[in-house]
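Removed: one protein chain of the complex. Kept in place: all other protein chains.
In this document, chain identifiers A, B and C correspond to the written order of the chains, with residue numbering beginning at 1 in each.
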Amino acid sequence: MTVQELLTSIQAKFPGLQEIPKVQGQVRGDELYVAVPAAQLVELGRYLRFDPPLSFDYLSFVTSIDWKTHFEVVYYLVSTLHKHKLVLKVKVEDRVNPEVPTISPLWPTADWQEREIFDLMGIRFAGHYNLRRILLPDDWEGYPLRKDYVAKPDRYD
Amino acid sequence: MLEIGPFLSKAFQALQALVVGYGMPPLGAWILAKAIQAGIIVLLVSLVPMVLVYAERKVSAFMQARLGPMNVGPYGIFQTLADGIKLMFKEDIIPIGADRLAHTLAPMVAVAPVFVCFAPVPFGKGLVPIDLDIGVLFIFAISGISTIGILMAGWGSGNKFSMLGGLRGAAQLVSYEIPRVLSVVPVLMLYGTQSLRGIAAGQQGLWHGFLPRWFIFYPFVGQLAFLIFLIASVAETNRTPFDIPEAESELVAGFHTEFSGLKFALFFLAEYAYVFLSSAMAVALFFGGGDGFTAQGWFPSWIWFMGKTFAIVFLFLWFRWTFPRLRVDRLMQFCWKFLLPWAIVNIGVAGLMILLRK
Amino acid sequence: MANETSLPTSTQEVFPTQVPETGMFISLGPQHPSTHGVLRVAITTDGELVTSAQPDLGYLHRATEKLAEKRTYPQIIVLTDRLDYLAAMTNNWSYCLAVEKLLGVAIPERADYLRIIVGELQRIASHCVFLGTYGIDIGAFTPFLVAFGRERERILDLFEEICGARLTYNYIRIGGVMADSPEGWEAKVRQFVKEMYGRIDEYDTLLTYNPIFMDRTKDIGKMSQEMAVAWGITGPNLRATGFKADVRKDDPYGLYAKMNFDIPVGKQGDCWERYCVRVQEMRESLKIIEQALNALQPGETMGKIPKTFRVPAGEGYGHLEAPRGDLGFYIVSDGSPSPYRMHIRPPSFVNLQVLQVLLKGWKISDVIAILGSIDIVLGEVDR
Partner (left out) sequence: MERTIPTLIFGLLAMLLIGLSLVVVTSRSVFRGAVALTGALGVVAGLFALLGADFVAAGQLLIYVGGIMIIMLFVIMLSQRPQDHLDRQTNDQWVWGAFFSLAIACALIMQFRAVYRGIFVTTVATPTSASIGRLLLGDMVVPFEAVSLVLLASLVGAVYFGLDKEDRS
């Protein structure tokens, strides 16, 4: 499916969703970028995953970006059947208590990737069965990938 | 001709006569002579593993496209000696959670029986330390004690990996003991004796002028018995492909994970001494002992015996460096569902052969 | 493939339940001969059967993604060397692909062919390590010294000749490669490729078709296609399930579109097939190297890239087929000399999580066989 066809089939089910427009002078891949509100994420995910013409069965990666004013969670979806790609972006405005619903029941591969985001960026994934720190020690303070993170000197410094 | 057997027995007779002449009772003289013989065996059994370790390193090196030890002495022949000295001076570590008594005794229990086991082995003509009438049974009985050492090591270390290794070791050794003993039964039936010297002596001479009268050349019975004996022996010595009690990649080092220094060296010694013992037994049981078939007079019998023994030791080394490890349940299946039935069938066939011959 | 009815109703169905109270607890690692690095798997067993397994990571975490935000673009290549340290070439390449997407530069043809040659040599070297260590996991020691000590050494010699390093190459640069191949290098590669075919046959006789090895690995740790795709498994592990997926074919990068090669696939995704796919892949890699060597023409090896350059603002995702699977770099740039955010999609990390469900119900000996067949590198898992 082409980018345009993908967008129309998504908007047919979720009329509110819009493509993220490409900013002038910026570089971007040829994938379709769609902004999704956190509330609609799971429902959209279910549709994308199981609707036969879409069947995005492979979640390549989940990551997050700290834009200083807000967070952004990025999902990179690929359909192994139709070979089309889709990038979903969820904007998280709340910097104090950021939360996004988990999609790990749909794509189990999100399990550890969401844990990693929680570990390093501090975004909570509501409904995740085992949201613990994964790379850092359990007693680590702060979320290192945030732009305002200040490294505390420890006993090795 | 370098037959040292008759020479040695004469020497011991002379020694006994000498000390009796100096007023020692004959029994005391006999005990003295046997003590010296035992000392020779202990020395031999301690030294042979060093040779075997060196052989293992070199054989594995050549199989793996490398050189092996090269620095200590010419071609690294003193490497094992150097390692032995190093092990002696290493710290003896006993873990806090260990059962100290079991941990300390385990290597000794594992290594002590192997020295006794060499008593009835016929190293050549007239070179039998004690010609026991129950030789074969004696070796099986005594070598079984070593298993207790492995269990004590597994328990005494207070380590889960050791414990699993000990458990696996116990299950494996008890199971493989059975086909191993049964595989020897046809030999005992056909030669009518349990003495290793007697069995070896029964295999002298040639069939039709060219085929040695070794047990291995008995059609079907000989080969099958040897095969089962060899496989079970590899399992009894805990070597690949049956090294699950110490499976490095699964159990770190199994029952000897927590052993260091001299204690570790003792386990090592026991393993190689048992390899040597099994090979020597195989030679006496299946390959005519010191018999040199058509080339009878070329070498003395003890060289024939040692040569054949090392050839079988090479088989052990070869197995170790080319086979992967079996899984524990498949190992048991192989023993109970393959080796054991065939060992029993073999006994039946041997019985038939004896009947037909009559 | 999957349909809505197969959708699980709760997370409990997808993920392992709580760690059982009974049974023996075994902490496999972080110091254990078979975890291939500092990985710890917390296993509870009932007798020899595994009832739950939780991998515990982070022992090798070096905060690569955070470090990248403080380095300039060319400096980051050095960091990527340290991710999957058994396949540093493909790490370099994947990162450069992402940056080149942002920059929009063209790569000279010779540089692209050299990338393919070193990339495929790297795949062979990496699979050699897998083959050797997997042999050790199963208890066969000799394949390790044959594959690791003989063949991989020769590849490292070739790499040393072309870039001066044996493990962390920093060879593939943004816009091309660091240096042209030295004289006589191509002939040496040809010679190696010629000999390697026979060596792979040797592995087959030594390990692949050994009855004990097959007994240990066949039908062990089976993975279905649906399961593999859902868990994001890529690379040989996915192909072993019979799924023909390879970034080199699906989303061709470099000059792979011109290359003629097959994608080896398995049938049922057990340990033996995961192993076989890799061995077969080595043969395919040799084919690709031969083709690339034939197509190699003299020419430039570095594109028109200034010494210091600015990357335009935006975002780019470059990924390729690394020896362990789909390795990607997602780079967000704000126009400054260093990336605003760099995310690595590490195949080992994603492949490893399936262990939570895959190990259940197998024996402890099988745990080692399964863990080894997933083929992880902890440098990449922990980053």
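Following the convention adopted for this analysis, a contact is a pair of C-beta atoms (placed from the backbone, for glycine too) under 8 Å apart; a residue touches a chain by one contact, two chains touch by 3 or more.
Everything numeric in this text was worked out from a predicted model, so none of it was measured.
Taking the complete complex into account, the chain left out of view touches B. Between the chain not shown and the residues B:V72, B:A171 or B:L262, the one that touches is B:A171. Of the listed residues B:P107, B:G154 or B:P179, the one in contact with the hidden chain in the full complex is B:G154. Checked against the hidden chain, the listed residues B:L101, B:L211, B:A311 or B:L352 yield one contact partner: B:L101. Although one chain is not displayed, chain B still touches it through residues 25, 27, 97-99, 101-102, 132-134, 137-138, 140-145, 147-148, 151-152, 154-158, 163, 166-167, 170-171, 173-174, 177, 181, 194.
Just so we're on the same page, only the chains that are shown with their structure count from here on.
Chain contact topology: the protein chains form an open path, each linked only to its neighbours in the line. Of all chain pairs in this entry, the one linked by the most C-beta contacts is A-C. Work out the mean CA point of chain A and of chain B, and you get 64 Å between them. In the complex of the two chains, the chain B residues touching chain C come out as 60, 63-66, 160, 164, 240-241, 243-244, 247-250, 252, 320-330. Chain C meets chain B in the complex at residues 24, 26, 32-34, 48, 135-142, 145-146, 149-150, 206-207, 210, 212-213, 215-216, 363-366, 368, 372.
Residues 1-4, 7-8, 10-15, 57-58, 61, 63, 65-66, 101-102, 104, 229-233, 243, 245, 250-251, 312-317, 319, 326, 328, 330, 332-333, 340-341, 343, 345, 349-350, 352-354, 356, 382-383 of chain C touch chain A in their complex.
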